[in-house]
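Okay, handing you the structure first.
A single protein chain has been omitted from the complex, and every remaining protein chain is retained in its original position.
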Amino acid sequence: MTAVLDVRDLDTSFVSPSGTIAALQGVSLTVNTGEILGLVGESGSGKSLTGFSINRLISPPGKVVGGQVLLHGQDVLTLGEEDMRQLRGRRIAMIFQDPMMTLNPVLRIETQMYDALSAHESITKTKARSRAIAALDEVGIPAPEDRLRSYPHQLSGGMRQRVAIAIALLHRPDLIIADEPTTALDVTIQGQILALVQRLCRDRGTALIWITHDLAVVAGIADRLAVMYAGRIVEIGGVDDVLDNPAHPYTRGLIDSVPARGTRGKRLNQIPGRMPALTDLPKGCAYAPRCPRATAACEAMPAIEPISDTRAVRCFHPLTGEAS
Amino acid sequence: MAEFIIKRVLQALLVLLVMTVLVFFGVNVIGNPVYIFASSECDQACLTKIIADLGLDRPVWEQYLVFLGNLLQGDLGNSFTHGIPALSLIFERLPATLELAFAALVLALVIGLPLGMRAGLKPEAFSSRCIMAFSMIGFSLPVFWIGLIMILVFSVQLGWMPSIGRGDTVEVFGTEFSFLTLNGLHHLAMPAFTLSLIMMAMVIRLTRAGMREVLFADYIKFARANGIRERRILSAHVMKNILIPIVTVLGMEFGGVIAFAVVVESIFSWPGVGKMLIDAIGVLDRPLIVAYLIFVVFMFVILNLLVDILYSILDPRVRLGDSPT
Partner (left out) sequence: MSLTSSVPIVAGSPRDLAKRFMSVPSAVIALAVFLGFCLLGFGAPLIAPQNPYDLRQVDILDSLLPPGSQSFTGMTYWLGTDGQGRDMLSAMLYGIRISLIVGLLSGFLALIFGTMVGLVAAYRRGWVDTLLMRIVDLQLSFPTILVALILLVILGRGVDKIIFALVVVQWAYFARTVRGVALVEGAREYVDAARGLRLGGLRILLGHILPNCLPTMLVVATMQMAMAISLEATLSFLGLGLPPTRPSLGLLIANGFDYLQSGRYWISVLPGLVLLAIIISANVLGDRLRDVLNPRL
């Protein structure tokens, strides 16, 4: 397997006159062809920011300040604006969280799809139309010819997300970054969208980064899993591996706080406290103040170290071999 | 859609009816209708005749119905000074006013939109602050004062611009237009710019506010993530969202522009309906004054109606009025 995306030591900061806030620090991850990487974390952990950093769409004052983002070996951070634009949508596509807000409310679906197509190739309206119809058909939208004339508000949330997915897939990108695309949907629709994206990516060998806070979703779709906390990746590895035998205490805490069958009536294990603000990070390991295993050593920042061929963890006291 | 339009038309008709009642009672109850419809040289015999002609011996509601009946036939009386029907006088003068108003509208959009976009894209930049200061000045300064200073500077001191009249005109479809000749354009420039300032200030503010809101919307991020060119994003994806409130406000303000044209026309001696009104007030040409009032109210209500319909065409959410399935 070859790496489609190789992110190395990515640093992203918010730069303001009153100081610089490091929002992402040393984020490294790889995604291979046809692979689905789940990126998990609480809100504010930097998981969405990682997605936007990869295709360089952070709004100021946010700024990528260090590291490399290699797409098939080429560092996209060194590209000029126009080259970067040509990359977006054609080789890296995105799907957003809230389908109600993703499509422009005053433009027809047709116009939005035509714009997405003509951004990267010169194409006639009739050809674009048939491409759009095919794309809508592919994501399971009934009567796509009629839907082209629709405005977003005439479609349901699930339908809109399907349209957004169809737009993202128009150019058969190498990589799709999906930022919590099912969070705003009903549970049954969630399942449909999950299955749809999974199938499309598998069929085409598209790499996918699925950003979510929902471990259950990741368990169902991802091949590998990366857990983020306070702007850093704390654990990364195969999804079953990590979920069955978490090495980082935070991952353990996350898993334990998910209600599951068989735990009915039992007390849920919650992680005490809350994630620190980026402006107020503790010295050393950011999780230490909430961590039951923290020691004096944790006042230094642990490096992310491999613990097996496929796994790495950022902790001085990883949970090894003490599986539940 | 049809239902929406019918509803709005009925509303507009109701407002019109209310306004004719207000003007009628304004003229007949607050002012003395005899003096309003009589010329200043009228003697006792002619006064009695007018009272009979106007049917002032009849009850007020009957008088109002007669007034309304005449109004529906387009009969607003004859101008004393010109001796022709007041309404035809208005229509004769109207093209000049409309030309001025449209020129102002175009100027406001052509100058205001780019300035507002600039201020919205880079709100912290020095140029953006200057733009916003300019818009505040445009908002708060009285129009007549700006016109006056323009005349003083560009006509009296520098001698660059003519300060009076329309200049050379060209007749198109039986109507005279200034903007088709160089000399006419030269005459049009200062009054049109003066009249456009309020609208321009408004366009700048609305555009800036719209930009600040729309630029951060998810759908703009999504458009960027799809690699759509920045030029296309701004000109279509952002612009269409911003234009909706701008068109609404401009449409509603257009009536105000016609009203402010009274000021600009009297400063620059522009021969439109506004100057006609001020002249009519000067010589107490009362039928002409009343005709102007009714006409302006009429035009304003119809404008509001058109704006609402245009708004519904621009915004699919209003137009289709249906909810997601």
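In order of appearance the chains are A and B, and numbering begins at 1 in each one.
Everything below uses one rule, namely that contacts are C-beta pairs under 8 Å (C-beta built on N, C-alpha and C of every residue); 3 or more make two chains touch, one makes a residue touch a chain.
Just so it is clear, the structure is predicted and the values come from calculations on it, not from any experiment.
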Chains in view touching the one left out: B
Selected from B:L87, B:A103, B:A201 or B:V262 as touching the chain missing from the view: B:V262
Full-complex contact with the absent chain, from B:T20, B:S163, B:T194 or B:N241: B:S163
Sole contact to the chain not displayed, among B:L141, B:A217 or B:L234: B:L141
Absent chain, residues of chain B that touch it: 15, 18, 23, 26-27, 30-31, 136-137, 140-145, 148-149, 151-152, 155-156, 163, 252-253, 255-256, 258-260, 262-263, 266-267, 277-278, 281-282, 289, 293, 296-297, 300, 304
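The rule is short, and it goes like this: only the chains that are shown with their structure count from here on.
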Intercentroid distance (Cα basis), chain B paired with chain A, Å: 52
Residues on chain B engaged by chain A in the complex (per definition of touch): 216-230, 232, 236-237, 240-241, 244, 314-317, 320, 322-325
Residues of chain A that touch chain B when the two form their complex: 55, 57, 59, 85-90, 93-94, 96-98, 101-107, 111-112, 115-116, 119-120, 151, 153-157, 164, 167-168
